[in-house]
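Only one protein chain is missing from this complex, and each of the others stays in its spot.
Every chain is named by a letter (A and B) in the order it is written, and numbering of its residues begins at 1.
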Amino acid sequence: MGWVEGRFEENFITTTLEQAINWARESSMWPMTFGLACCAIEMMATGASRYDMDRFGAGAFRATPRQADLMIVAGTVNYKMASRVRRLYNQMPDPKFVIAMGACTCGGGPYYKYGYNVVKGVDLVVPVDVYVPGCPPRPEALLEGLMRIQDKVKGMRYLTKNQPIEVPIPARTGYVQLPPELDDPNPLKAMEKQLAFAKKTKEEAAPSKA
Amino acid sequence: MATATETTQDPTIVEFDVRTDEMLVNMGPQHPSTHGVLRLVLRTDGEIISECTPHLGYLHRCAEKIGENVTPIQFIPYTDRMDYLAGMNMNLAYSLAVEKLCGMKIPEKAQVIRVIIAEMNRIASHLVGMGAYGLDLGTFSPFLYAFREREMILDLFEEVCGARLTYSYITIGGAHDDLPEGWVERCAKFLDYLEPRINEYHTLLTFNHIFVKRTANIGVMSKELAISYGCSGPMLRGSLSRTEGDPDWDLRRLEPYCGYENYEFDVIIPPFPEAPPEAVIGDCWHRFYVRMREVIESIKIVRQGLKRYATAQGSHRVELPKHLHPGEAYVESECPRGQMGFYVVGSPAKSMVPLRVRARSSSFSNLSVTNAICRGCLIADVPAIVGSIDIVMGEIDR
Partner (left out) sequence: MNAPDIAASLEAQFGPRIKSKKLDAIDPFVVVDPADLVEVCRFLRDDPRLQFDLLNCISGVDYLELDPKKAPKAGYEPHLEVVYHLSSFPHKHRFVVKLILPRWKENKAGDMPVVPSVTSQWAAADWHEREVYDLSGVWFDGHPDLRRILLSEDWAGHPLRKDYEFPLEYHGIRGR
């Protein structure tokens, strides 16, 4: 911590603002109640008495996306549901995280071959931060996935200057249709366009100095 | 716009013409009390519902198409994922259909294992049903107690087959493995633990004043309505009445499979002397209470099964024939949510892959009655009614 350490009385701690915010954020990661299929039962079991997700600050399951930080996509997503998943994701406030729970959301799972109606992986619809494989994953596995999300939060550096701009559109965007002004047959040019777009929106969103 | 009516005697009282428009309220597919991804479109007049249209298909996973492309053994894991709260019962239902098609005889030991496991899964399923119903009505603690007991059942299942939720344990020709050593004692110990807990749930939830207010005399379904919509399971039994001489409508009693005819159990049919005075037969409370009483019956059956297991003859599994028989077989069995039917059509060319697999899902028929019983209710009663149907979307959409 440098020179400030130990210069104050007891019960004072010194930290950076960024670390303090990240600490608060990672220890109150509110997931959205978003059970789709079988994995939802394991998600409920994770939240219930034995596994008790609340120990890690993630026990407050919110019924509305507007109060949630974390979307646990628990179960098979099909084409009829895909647009809803996307809409719910868009409704969540930033910063938002997505756990793809179970084989179906990771890549179609057992429904890959004959599932005419199953989306072959939820990353075709929303960007995914952590994949938790298994059919269904055990609650321990989901807790592990939650901790990886917490690691990710711990490493966030959005207050520091000169950090690379996060691409707002997922890196694996080939599958979600882009608006024409951001799309280009050449992937490098497309990336440039998207970065320019991202920079512009970030500048517009920044609070004015006066 | 206020128009004073001329009939008003007292000039200080002005009657307002308060007209409301009908409004469409969309509930789901992401809604905490629709048990998954059910979408209900409610046409409401104020708080009163005039029409309730369920929209399905947000979890349609093409199980029937898969069924006609893979062999029956390969299809068993997909049946788990249909009704994910009662995987064992679904495995059993599909196995029974294929066994009926092939004319297989199942040894006694396998039958006993099947009965024990299926009834244990029924207990687990009803426990989740209870917990989730509590959640629907706004109480959280029964859910925690229900999952505490359910985890113990899952531990027992894990010893048996290694999985917590998708078991694929009961398979065509019997069960995948024999019960492990010492399992019978552990199971008996668990049943002794569980039985007194049921009364605790009753004090916690069933006879709770708020719970009774929310469920009694809500969503009343007559017997005729239930039958015409093809309802089954606790949904239908909650509408029957023993005093009117209705039969014990339970497939374990009517068309016994797996040797259920040798077990002693009661089919739970109202009226119940302990029912609260405001509850009427066919309402949400009765449907819920039938489920809770079935847990006790299941405990009774498992106890008898454990006794039988010690002396049961034969192997735990017999081999499948080389190919499916041509022809078709339709079997219904009593799953926790009602009569689950599988219709298997064998290919006339000698093949292991069936020509068609059709799953007649119990929740599908049970849910179709929603519009009829939701009409005229308040919006707040919709979660109570839908919760009392105890749907599992995976089974409805398949």
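Keep in mind that, in the parts below, a residue touches a chain if its C-beta (ideal position, glycine included) is under 8 Å from a C-beta of that chain, and two chains touch if they have at least 3 such contacts.
If you're wondering where the values come from, they're calculated on a predicted model, not measured in any experiment.
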| item | value |
| --- | --- |
| Selected residue (touches chain absent from view) among B:107, B:230 or B:314 | B:230 |
| Candidates A:15, A:28, A:67 or A:83 - the one touching the absent chain | A:83 |
| Touch criterion as defined above, residue of B:143, B:167, B:249 or B:263 at the omitted chain | B:249 |
| Of B:133, B:190, B:265 or B:364, the residue in touch with the unshown chain | B:364 |
| Touch residues of subunit A, complete complex, unshown partner | 79-80, 82-83, 112, 116-117, 119-120, 124-125, 175-177 |
| Those residues of subunit B which, in the complete complex, touch the missing chain | 56-57, 60, 62, 64-65, 68, 100-101, 225, 227-230, 247, 249, 254, 326-330, 332, 339, 341, 343, 345, 347-349, 355-356, 358, 360, 364-365, 368, 372, 397-398 |
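In the analysis below, only the chains that are shown with their structure count from here on.
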| item | value |
| --- | --- |
| Subunit B residues touching subunit A - in the complex, by the definition given at the top | 29-32, 36-37, 57-62, 65-66, 69-70, 77-78, 80-81, 84-85, 128, 131, 143-145, 147-148, 150-151, 154, 164-166, 393-394 |
| Contact set on subunit A toward subunit B in their complex | 33-38, 40-42, 44-45, 48-50, 63, 65, 75-76, 78, 80-81, 84, 88, 110-111, 113-118, 135-136, 138 |
